[in-house]
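The complex is shown incomplete by one protein chain, all other protein chains being positioned as in the whole.
And now, chain A:
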Amino acid sequence: MVRLLRAQARRDRWQLASWILGIGVLAIGSAAAVVQEFGDTTQRAALLMLASGNPALLAVRGTPDGLSTGSVIFFEIFTFLAVLAALMSTFLTVRHSRGDEEQGRTELVGGTPVSRSTALGATLGLGALANLAVAIVVTAGFAATGLPLGGSVLTGLATGGTGLAFCGIAAVAAQVCRTSRAANSLAGALVGLAFVLRAFGDATGTVSEGGLRVTSAWPSWLSPVGWGQQVHAFGHESAAPLLLQLALFVVAGAVALASVRRRDLGAGLVGDRSGRATAGPALTGTLGLAWRLQFSAVIGWAAGGALLGLFAGGLADAAVKAVQEDQALAATVRGLLSGSTSSLLDTFVAAIMAFLGVLAAGAALQAVLRVRIEEAEGRAELLLSGAVSKARLLVDCLAVAVVSIIVVLLAGGVVAGLAFVGAGHPDRFGSSVVAAFVQLPAALVFVSVAALVFALLPRLTIGLGWGLLAVGFVLGQFGGVFKLPEWLRNLSPFSHTPIVPGDSVDLAPLAAMVVLSIVLAAASVLLARRRDLVA
C-alpha cells in the first residue's frame, strides 16, 4: 500500500503541488489584503455590519464572527479555501480510483498480489496527506501574517478537513459511477451543493452582537464546507465540527472500500444503458458532433448560471430591504460605494453577473478546447479523413462555443429577471437580461485566444486555455481584494466589462473585445488550416 501510495503521489507531484501552493497563496494573499485594507476596528465593524445586513454577501462569503482581524479574514476567505480543497480532493480521488480503473491501470495492479481495496486505500491515504499539506500551508500562511497560532491552526485544519470529507465523498462517487467523468461530475456537483447549502443557511442566519456576528441557520450544518466554517477560528472557537468532517471521511471511505471489495472490476451502481444503434438526424457532420459532445456540459453550466440568476434576483431584494431598514447601515453602505453612481441593487446584480460571465467563459472554453481533445486523442484523424477540412473542425467548435455562452447567459439573465418579477420588481427583468449579456464579449475573448493557442501551440491548448481563464478570473474578480495595480487587473477581459445595470455604461470596451475576438478567431482558423495534425 505504501508503495502504491508513493507511486500515486509521484504521478501527481506537480498537480498536487500547484493546488496546495495555490491554496496557500490565496490564504496568505487575502490575509495580507484584509490586514492592509481593514487595519482599524471601525473599518472592520463597518464591513461586518454591511455583511450581516446583506444576505447575498453572507451567502458568498460566510458568516462573520466578531471584530478581530483574524475572524474577519476567516469570514472573507474561508469558504473559498474550503471549496478549493474540496475540488482538489475530488479530482485527486477520482483520478486514482475510477480514472485508473477506466484506463486499465487498476487491472494491471490487480494482477499483482495486492488486494482489490489496496489501491483505493492508498488513494485515501494520499488524499489525507495532501489535505494535511493544505492544512499546514494555510496555517503557515495565516500565522505568517501575524495572526494567533491557535486560530491559524484551526483554519488550516478546517480547510484540510473539508478536503478530507470530499476525499470520502468522491471515493463513494467513484464507486457509484462507471466513468471518471461521471464520478467527477457527481462529486463536483456535491461540492457545489455543499457550498449552496451553506450559502443558504448563512444567508438566512440570525444576526447578533449588533451586526458583528451571524449564527448560521440549520442548512449550513448539512454541508462539510459549513462544518469547517463553524470552527469560528479567531472568534468563538470550537474544534468539534472538525470531528464531523473526519467522521464523514471515515464512514464514506469505509463504504467505498467495502464496495470495491465486493464489486467486479469496471462495474458501478449506475451502469451504461445500451444506446442507439444508428445516429439520429442531429448527428450528421462535425457541427452536429461538436454540439452533441458539448450538450450535457452546457446544461450543467447553464444550471450553474440559473442558480446565480436566482441568487441575483432572489436575494437582492432582501439585501436592499435590510439596508433600507437600517439608516446607519445605509449610510455605511453609501460610504463604501463612494465613487460609484450606481444604486446598491445595481452593483449587487452586476457583481453576480460578473460571476455568470466567468461561467459562460468556462462553458465556451470547454467547447473550443474540445477540438484539441479530439486531435490529441486521435479522433480528429478519423474525422479529417472524411470530406472535412481542419478549418471546418475549428469553426464548428467555435460556433458551439458561442452558442454555449449565449445559453449560459440566457439561463442566468432570464432566471434573475424572473426572480425579480417574483420578488415584485417586474421592471428589472430587462435590465437583468442585459446585465447578463454584457458578459458576452469577455467570454468571446477567452474563446478566441484559446483558438489561437490551438492553431499555434496545439500541445499547450488545454493547459493554457484553462490557465488563462483562471488568471483572468483572479485578476478580474479578486484584483481589487488583492489591491493589484490597475494595469495588471486590466489584462483580464473581465476587468473591461462595464457595470450593468448602471447609470453610465461605456459600450466601447465591449465593441473592442468583440472585434478583437473576431480577428483572433479568424486568424486562428487560417493558421489551423496550415499546420500538421499533432497528436
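Here is the rule we use: contacts are C-beta pairs under 8 Å (C-beta built on N, C-alpha and C of every residue); 3 or more make two chains touch, one makes a residue touch a chain; residues count from 1.
Note that in this section contacts and distances are computed from a predicted model.
Only one of "ABC transporter ATP-binding protein", "Fe-S cluster assembly protein SufD", "Phosphate transport system permease protein" or "Anaerobic dehydrogenase, typically selenocysteine-containing" fits the UniProt record of the hidden chain, and that name is "ABC transporter ATP-binding protein".
Touching the missing chain, out of A:R11, A:R116, A:R292 or A:R459, is residue A:R292. Taking the complete complex into account, A:G378 is the one of A:G39, A:G210 or A:G378 that touches the chain left out. Residue A:S274 is the one among A:T112, A:S274 or A:S504 that touches the chain not shown.
In the full complex, chain A makes contact with the omitted chain through residues 102, 179, 181, 272, 274-280, 283-286, 288-289, 292-293, 296, 377-379, 381-389, 532-533.
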